[in-house]
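Missing here: one protein chain of the complex. Every other protein chain is in place.
Coming up: chain A.
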Amino acid sequence: MQIVTPEFGLIFWQLVIFGIVLLLLRAFAWKPILSSLKERESSIEGALRMADQAKLEMQQLKAGNEKLLAEARMERDRILKEATDVSNQLIEQAKNKATEEGSRMIVQAREAIQNEKNAALAEVKNTAAKLSIDIAERILRRELADQPAQQQLVDSYLQEVKLN
């Protein structure tokens, strides 16, 4: 049977040509193709991993933001409280100061009144002394005329002075 008898020449050519094809395809087709496929697969895998990582980072960021927000809220509350305290304190201080000032002014006014009063008394005394001298002068002028009448006059003057 000729069809099941391998021809030597065809085996030779098959070996030579197939070998050349194998070597050429390996160098110029399979190696670049397979390496590109591998590269692409690894780049896709890398991109997926990066996306996962980004997702994780986003979550972390979100959690961080929330924490920050809570902290900010707490800070605000604290500041508000502090401000209220300070204002209350200020009001208290002002009130105290006002009260103090008022009492001090009252004291001053009292002192001034006392001073005026003293001055007035001194003036009264001066006036009284002057009057006394006047009276004494008049008495001295009348002395020559009537002794009892003079006494009476002195008494009446004195009476007058007291009334003053």
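In this section, a residue touches a chain if its C-beta (ideal position, glycine included) is under 8 Å from a C-beta of that chain, and two chains touch if they have at least 3 such contacts; residues count from 1.
Here, contacts and distances are computed from a predicted model.
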Among "NADH-quinone oxidoreductase subunit N", "Cytochrome c-type biogenesis protein CcmE", "Tripartite tricarboxylate transporter TctB family protein" or "ATP synthase subunit a", UniProt-listed name of the chain not shown: "ATP synthase subunit a"
Residue in contact with the excluded chain [from A:Ile33, A:Ala54 or A:Val124]: A:Ile33
Absent chain, residues of chain A that touch it: 2-15, 17-18, 20-22, 24-26, 28-34, 36-37, 39-40, 43
